[in-house]
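Omission of a single protein chain aside, the complex is shown with its protein chains in their original locations.
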Amino acid sequence: MSFLRFAARRVAEMAATLLAASFVVFGALYLAPGNPAGFLLAGRSASPDALAAINAQYHLDEPFAVRYLSWLGDVVQGDFGRSLTYRTDVSRLLADRLPTTLLLIGMALVVVVVVGLLLGRLSAVRGGATDTAVLVGTAFAVGTPSFVAAVLLQGVFAVQLGWFPSSGAGDGLLDEVRHLTLPAIALALYLIGMLARVTRSAMLEALDSEHVTVARSRGVPERQVIRRHVFRNSLGTVLTTGGLIVSTLLVCTVLVETAFSIGGVGQLLELSTSTKDFPTVQAISLIIVALFMSVNLVVDLLLPLVDPRIALGTRSSSA
Amino acid sequence: MTAVLTRRPGLARLRTARSPLHPLCLGLVGLVTAAALLAPWIVPHDPNAVDLGNALAGPSAAHPLGVDAAGRDTLSRLLLGARTSLLGPLGVVLFSTLAGLAIGMAAAWRGGWLDSVLSRSTELVFAFPGMLLAILVVSVHGEGLLAPVIALSLAYLPYVSRLTRSLVLAERARPYVSAYRVQGHSAPQICLRHVLPNIAPVVLAQSAINFGYALMDLAGLSFLGLGVPALTPDWGRMVFDGQTAVQHGYPLSAVLPCVFIVLTVVAFNVVGERWADRVARRDR
Partner (left out) sequence: MTPTRTPHALDVQGLRVTLPGTARPVLDGVDLHVAAGETVALVGESGSGKSLTSRGALGLLPPGATVAGRIRVRGHDVLAMKPEQLRALRTDTVAMIFQDPRAALNPMRRIGDFLVESVTLTRTMNRADATARAGELLQAVGLDASALRAYPGQVSGGMLQRVMIAAALMGDPELLLADEPTTALDVTTQAEVVALLAELRARFRTGLLFVTHDLDLAAAISDRVYVMYAGRIAESGPAEALFARPRHPYTAALLASTPRLEAPGGRLAAIGGHPPDLRRELTGCPFAARCPLATELCERQAPEQRTAPGLPDHRAACHHTDRLEGSPVDA
């Protein structure tokens, strides 16, 4: 009913924005100085064969709109074209590297959610010195770029203490987890700080509300008051950061995978950018943007379940 | 409609009021700015003077913070690096603030199709994380400072324009605006002479917060080798240059720029947040 209409509208909106984003990603090619074929071949041997291949792939002899539409048609079918550096299909490259990156992001996400929520909750409920400590700690966490965290963790825990390997992704799940522990922490640090602060302020706001006093006045045990009335009520706000968390994780894999020499999608983005392998950059950019939007969509669809006020329309979801 | 500062959620409603951090951070901001301004006159060595025989030497009288893998003086590179490291974010904040103000004002004042077109584009830009937009531009334009700065300005612009829009909408509803209109003042005149001064503190507080984030993004690009050119002293670039040395057990030349980056970002964030809190409280 109304929820379905709301969901349909959000999906349509997302599709429109995604279409616009794909246009930006495609059009970026035409910001390059010189003609696209020349740019795409920059620094590489321009054999007539290669030139013909490029022309065919990008439909460079066709009008702009046709070029865009045929590129888009390929992308929708999972065909991102051929990498100019690796001379293989971009989708193959991605498929090889995606599992490592997904594992890394998954590990970081778990750390972010567990530690971030815990710290935020501790800070709001305990107050006093705990609160100050968390505030100062998170001020540093949100001020530390992930590559700085990566280099520092590497220096201390891999090189000096030798507890973890300093680079590579490892073989086999257990070894991979061992290799990815430091990178995951480096990736998570900034977001732990952010999530802890969001949780803290949302919980402080909930703690201020009258219904918390009412619950206490009715003899509800304090732990339950915190769980059922404070933490529960702050979940909606926390959930809205989901899209930002996932997109930050995705983008920062570029830095962390480069720092730890992990052959994942992030490192691929860095390599293809510095070698001007544009089809690969396009593909990864598009995937990151699409994932960010999908997570936001899921969050928007979940919010009415978490916060009945949104489902009832007594509170807008943008609040 | 009330206008609320659109901060990054991580810093929302942070109460630094009684924190001992604030004066410390204010001092740090001053110190780093002074270092950036005075660097050419106070550096002890040529930052690009290579001395391979002395590579990775520890602190000494001649080189108080040691030298890097190419034997270049770390202190000199840090001081001069403050220039590039602050100049980039400054450019981002300047561009995004000016353009954001203009766009936000136009959207709020004219409304209608202009407003909806601008709101839609804002949503589109929000879908691209700043760093990704910068990488996309660099992949087309090649390395250098200008292209990433423009890309990040674009990425940060919606934060400013959205804030400006809501502030101007609130301001436009106030009686003094209609009073000026009745007296025959033109819209641009009212905007520039009366509305702008009223909303400026809030917008500038937002920009101060953006500064720290832009610094992080640009340092990250330099670390990837996609930002400043190879020889320019820059903190992110120094971490990149020193990373191999870290893996061989000589962390100093990479750790020092790391510390500078973190301290500077934290300092700008805390100062900007404090400012934003003040402005928000005064408005109420």
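Every chain is named by a letter (A and B) in the order it is written, and numbering of its residues begins at 1.
The rule is simple: a contact is a pair of C-beta atoms (placed from the backbone, for glycine too) under 8 Å apart; a residue touches a chain by one contact, two chains touch by 3 or more.
In this text the structure is predicted, and so the values were computed from the model without any measurement.
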{"item": "Chain not shown, its touching partners among those shown", "value": "A"}
{"item": "Contact with the hidden chain (one of A:47, A:160 or A:224)", "value": "A:224"}
{"item": "Which of A:2, A:47 or A:209 contacts the chain that the document leaves out", "value": "A:209"}
{"item": "Residue numbers in subunit A that touch the chain omitted from display", "value": "209-211, 213-221, 224, 228-229, 232-233, 307-309, 312, 314"}
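Here, only the chains that are shown with their structure count from here on.
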{"item": "Gap in Å, rounded to a whole number, between the CA centres of subunit B and subunit A", "value": "21"}
{"item": "Residues on subunit B engaged by subunit A in the complex (per definition of touch)", "value": "8-16, 19, 21, 120, 123-124, 127-129, 131-132, 135-143, 212, 216, 219-220, 223-226, 236, 239, 242-243, 246-249, 251, 254-255, 258, 261-263, 265-266, 269-270"}
{"item": "Subunit B-touching residues of subunit A, taken from the complex the two chains share", "value": "17-18, 20-21, 24-25, 28-29, 31-33, 39, 132, 135-136, 138-140, 142-148, 151-152, 154-155, 158-160, 166-167, 193-195, 197-198, 201, 204-205, 240-241, 244, 247-248, 250-252, 254-255, 258-259, 269-270, 272-274, 276, 278, 281, 285, 288-289, 292-293"}
